[in-house]
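A single protein chain has been removed from this complex, and every other one stays in its place.
Naming follows writing order (A and B), and every chain is counted from residue 1.
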Amino acid sequence: MSLENKQISSENTSNFKPLIVAFCCNWCSYAGADLAGTSRLNYPANVKIIKVPCSCRVNPNFVLRAFQRGADGVVIAGCHPGDCHYTSGNYYTRRRFTLMKNLLEYVGLEPERFKVDWISAGEGNKFAAVMNEALEQVHKLGPNRKLRDARWKR
Amino acid sequence: MEKIANKVRETARLALANGEVNKILGWKKGDFWYDSYPAFITEEEGTASLIWDSFCVANLSKYLIEQLKEDIKVGVFLKGCDARAFNQLLKDNRVDRDKVVIYGLPCPGMIDPEKVKKAGLAKGLLDVQKSEDEVVFITKEGEQKFSAREFAYDKCLTCQYPNPVVYDELLAEEVERNNTTEYFYQDVEEIEKMSPDERFAYWVEQFSKCIRCNACRNVCPACSCEKCIFDNSKANVAGKAKVDSEEQFFHIVRAYHVAGRCVDCGECSRVCPVGIPLAKLNRKIIKDITEFYGEHNAGVNPSLDAPLETFKLEDIDPFETRAKGGK
Partner (left out) sequence: MQRIGVFVCWCGTNIAGTVDIDQVKQAAEKIPGVVNVQDYQYMCSEVGQNLIKNAIKEQKLDRVVIASCSPRMHEATFRKAAKSAGLNPYLVEIANIREQCSWVHKNKEEATEKAIALVRAAVAKATLNTELVPGEIGVEPRALEIGGGIAGIQTALDIAEAGYKVDIIEKTPSIGGKMAQIDKTFPTLDCSACILTPKMVDASTHPNINLYTYSEVEAVQGYVGNFEVTIRQKARSVNADKCTGCGICTDKCPSKKAESEFDEGLRKRGAIYIPFPQAVPNVPVIDREECLKFKTGKCGLCERVCPSGAIEFNQEDTLVTQKYGAIVVATGYDLINLDKFGEYPYTEHPDVITSLEFERLTSAAGPTAGKFLRPSNGNKPKKVVFVQCVGSRDKSSRGKTYCSKICCMYTAKHAMLIKEKYPEIEVYVFYIDVRTPGKNFDEFQRRAVEEYGVNYIKGMVGKVFPEGDKLQVHGVDALSSETLIIDADMVVLAAATKAKDDAQELGRKLSISTDANNFFTEAHPKLRPVETHSAGIYLAGACQGPKDIPETVAQSSAAAAKAIGLLNKGKLVNNPCVSQVDEQICSGCLACTKMCPYEAISSQVIEVKEQGKIVKKTVAHVNEALCQGCGGCTVTCRAGALDLKGFMNRQILAEVDAICL
């Protein structure tokens, strides 16, 4: 283990506040998150959303950057396959991140830390459920040290 | 091989003499027994220095990008893996097929000097001769014969395209090589079997050796952008600090950028001065593509869509946790 990783592990983990960065497509999943809001469905405040026009706008660089900056989990949420506002964007998302997720796991990331899911504008319930589940799993794993830049203080 | 080497020199000489090409791109002998350098030859007499031996491992196709910026016609010698690389460059619009004459060289497999050194055979070595199955090391003391497979590059052991997939003229008879006995993805599966923490430890150790020399990038026929995103300050991901996370970032993104485009020539691993097994990243993606979307050998048929530039409605969906509508 390198020096910077040792530095992170010496941090106090008892009051672990996980951070989940969620990239949500404007048309389905961001609207689904809004619906979770209007329906007053609870999910923890550790989930923070970044709006993108389409899930196909999410560059793997963004995911890696989030892990670098200390995210404990990353979620990409888009329209269900077949429902993309831009016809086919999420089909590209699906291929890209099928490969990317496998690659990240291949270099050692736990599968639970990176998720892609399809959440429609009507699925406020699903949005809350997916986020709660992601958070629960990340909580079990503890703080993420992999791919993380120790110089960045969260 | 020597017979073919003569043909290489003769072909090059003739091509320059009759004006078929303005420049020849081939190999010449380097300083050590295991060295070969790329040779750029414009004069007939220069062709005498060209070689074709068991160390002509360097892929010459990527030099074409720079060479073709001049308005000239270039003749180039390409092996099987080099020809796939050429096709990939063609697909990426980086070379102009009309300005290139390809002399195809069916490849019997190249010798890995590191394996020779490891076996303690490098000392006092005068010459290395290779036939189809055998390799002979000649020193002052005499000759030693071995099975050629023992000293072949790992990538040559699993090579599926020893014969050029594109050429204007083939300089030798096609070789037959049956590599099916060697399980193709063994190297990848060894890593897949590890636990996430073991895998991470393995790759951190590998990546931490990285000195960001960019040799892997420079040699890669799929890395042909005019300006790499890691050199583009506007992209805001160009971090080059000597810290684990930035090395990981670089190598993960590099592997992803060649996804579906990597011709599996293994040059990245070969040229890495610190010995990072980079091809294992690329080969993981090739394995996944084959499993999920069907076999796609980049550079074999450039008219096929690259896996990440297309999709199928019925592609596997590893993500859906609940079907739409909660059913």
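We take it that contacts are C-beta pairs under 8 Å (C-beta built on N, C-alpha and C of every residue); 3 or more make two chains touch, one makes a residue touch a chain.
None of the values given here were measured: they were computed from a predicted structure.
**Q** Which one, B:Arg94, B:Lys130 or B:Lys155, makes contact with the chain that was left out?
**A** Residue touching the absent chain, from the options given: B:Arg94.
**Q** For the full complex, which residue in B:Ala39, B:Val188 or B:Leu308 touches the chain that was left out?
**A** B:Leu308
**Q** Write the list of subunit B residues that the hidden chain touches.
**A** Residues of subunit B in contact with the hidden chain: 69, 91-94, 224-229, 232, 234-237, 257, 305-306, 308-310, 323-327.
**Q** For review purposes, identify every residue of subunit A that touches the missing chain, sorted by number.
**A** Contacting residues on subunit A, toward the hidden partner: 19, 21, 27, 30-31, 33-34, 36-38, 40-46, 48-54, 56-62, 65-66, 69-71, 79-80, 82-89, 92, 96, 120-122, 128, 152, 154.
Quick note on the criterion: only the chains that are shown with their structure count from here on.
**Q** Taking the complex as given, what residues does subunit A use to touch subunit B?
**A** Against subunit B, subunit A makes touches at 1-2, 4-5, 60-61, 64-65, 68, 80-83, 88, 91-92, 94-111, 115-118, 120, 123, 125-126, 129-130, 133, 146-151.
**Q** Could you list, by residue number, the parts of subunit B that touch subunit A in their complex?
**A** Contacts found on subunit B: 191-192, 196-204, 208, 229, 235, 237, 243-246, 248-249, 252-253, 255-256, 259, 281, 284-285, 288-289, 292-293, 307-308, 311-313, 315-322, 324, 326.
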